[in-house]
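Structure below; questions to follow.
A single protein chain has been removed from this complex, and every other one stays in its place.
We call the chains A and B, going by the order they appear; numbering starts again at 1 in every chain.
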Amino acid sequence: MEPVLKDFDLDGMSVDQFVGYDNQGWLSKEPPAGIPVPRNLRRIADDPHKMSTEHFLLNVGPSHPSTHGALREILELNGESVMSSEAHVGYLHRGIEKLCESRQYTHLAPLMDRADYAGGILPETALAHAVENLAEIEVPERAHWLRAIAAEVNRIASHFLWLGPLGLDSGAMGPFLYMVRDREILQEILESLTGQRIMFNYVRPGGVFGDMTPDAEAKLRKWLAEADRRMDEHWDILAASELFQQRVKGIGVVSKEMALSMGATGFVARASGIDWDLRRDRPYGPYSKLDFDVKIAQDGDIWSRVVVRYDEFRQSIRMLRQLLDGLPEGPFMAKLPRVLRVPKGESYGYVEGCRGEIGIHIYSDGGTKPYRVRYRPPILYHLAMADTLLPGGMIADAIVTLASFDFCFGEVDR
Amino acid sequence: MARWKFPVGIFKAMRIAWINLWRKNIVIQYPHEHYELPARARWSVEMTLDENGHHKCTGCKICENTCADYIINIDLSVDEERNKHINHWLYQRGACMMCGLCVEACPFDAIHMGKNIELAYFDKEDLTDDLLTDIDAVKPPRKERPAPTMKAEGGTDGDDS
Partner (left out) sequence: MNPWATGIIHTLLLIVIMLLNGSMIIYMLRKVLGHLHLRLGPTELGPGGILQLVPDIVKLLVKEDRHPGTTDRWLYIIAPVIVFVPALMAYIAIPFSDKLIGFDVNLGVLMLFGFLTVIPLGIFAAGWGSHNKYALIGAMRAVGGAISYEIPLLLSALIPIMLAGSFSLKAITMAQTTSIWYWLPAFPAMVIFFICSIMETNQSPFDMSEAESELVSGFNTEYSAMRFGFMYLAEFSNNFIMAAIMVCLFFGGWSLPFIDPNSMGVFAPIVFIIKTYLVIFAFMFVRGTFSRYRVDQMLAFGWKKLMPIALVYSVVVAFFVKLISMKTGGGL
């Protein structure tokens, strides 16, 4: 554990005094009075031979075919049932928030791409909102619409990257490749628009990097012409089959109270019955002019999340048609100085990300580089729920539950 | 057993799989076929040549100060009449993340993002490329010289570090 803020005063304390984990996952020493102990951890390693021998610990380790990214999950198993579980994160920590303090505001976009790598446009948009709020920059209308087009295309691509591995974790190899085929088409569209397939560096404070090219527009229209038929096929191959439904119904139930108290947002909250979508309730950009529905499910199990997300696909396709037809004329970038100097203060920019609410809180001290950037990762709070959801099921349920939350470990660890 | 419904979904899934079995594959067989890159695609940085085949770099070092990962290193030597001579224009191709910020920052259009995708090498020395060696820097035309917000030779501006 290291202090991150530059003005945190250790005051003579050494970092060792904080309770930490060593490799085995045991507490390294007795916790001093007053520090809360995580609820799942029950053993203190003074004598490993005193452990009971009925349950055994399985390390679904950082490199495993089905942990999406680098998650170490320690499961205590009794045969096939999970007794307790513990998640260890931090294998992908790159210090993004600290790196942001050494870059100018207009150069922060590549770092935000790497936080949520599956849907990169959305954290960039959140950063742009935060900086525009603080520096009071007027963004042209066409830039808002272009940002929304890129965001929705990216949302669909990110959802494909979730659905394919969900099928793969439950055993079906075919659907994964059909979704990869569609995701390739979307990545080609984004490549024609922004220049890269994953790390876009497209949305800047003040607008976007480049205008819509005729190439990208043609490819997007061609895809939209048959997008509905393809979504029907994706529904039939995976979600309509009873084998898949039998695997996911009634498992991993997140109740409404748990979702509210743990800070779940996005599709996890909508699947548990909370009626909240940032695009509709706190609209930004062109979303107040678009016509779309928001689906709410009541059960909170994996099947509800799958259903809510399938509907998000269809609504994004609907929004893309309206966005392409209604794109206004005008400039795509505001007139900004080469080096942006932002006045002193703090602001919070938010978007409805692919996995929940992405929020970026910037604290600026009046210079060209931010003083502190805090990235609110939506999935960290969902992962905190996982330790409560996994016990009581079997290993197969644990794997599918973890896959259904759509983890993207760049966001959790930053 | 009373509530057992006939598993229609299984047959729907099999139908989709059967259709996909006869569709064209999505494979581009790499050494024999190549992928067509769009116009905006960003791969490693290359020098832009004007119509005489000459480079356009003036040695102002704006790109070096813009690059966030310190990948570009321009080694200049200035003689008495303030003519700049580029000894080395070092570019660490292996570490570049191809964000394109240097290309946007250059006021003279001297560099562009190329489209060469075959960037794997056997030797570690090939990862650092020397784009201009021992060549005179171009004098910027008087009229369109921009007022730099950063000093040209790597100086600092207030609280940049």
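Worth a mention:
Note that in this section a residue touches a chain if its C-beta (ideal position, glycine included) is under 8 Å from a C-beta of that chain, and two chains touch if they have at least 3 such contacts.
Because the structure is a prediction, the values reported are computed rather than measured.
Per the touch definition above, the residue from B:V8, B:I26 or B:A39 contacting the chain not shown is B:I26. When the missing chain is restored to the complex, the residue among A:A148, A:I399 or A:V412 that touches it is A:I399. Checked against the full complex, the candidates A:G95, A:G171, A:P328 or A:P343 give a single residue touching the omitted chain, namely A:G171. One chain of the complex is left out; on chain A, the residues touching it are 56, 58, 64-66, 80, 167-174, 177-178, 181, 237-238, 241, 243-244, 246-247, 394-397, 399. For chain B, the residues touching the absent chain in the complete assembly are 10, 13-14, 17-18, 20-21, 23, 25-27, 29.
Here, only the chains that are shown with their structure count from here on.
Across the complex, chain A meets chain B through its residues 102-103, 107, 109-110, 174, 178, 181, 184, 188, 191-196, 199, 201, 209-210, 213, 215-216, 233, 236-238, 240-243, 245, 337-339, 367-369.
Against chain A, the residues of chain B that register as touching in their complex are 7-10, 12-13, 15-17, 19-20, 26, 37-42, 66, 68, 97-101, 104-105, 113, 149-150, 157-161.
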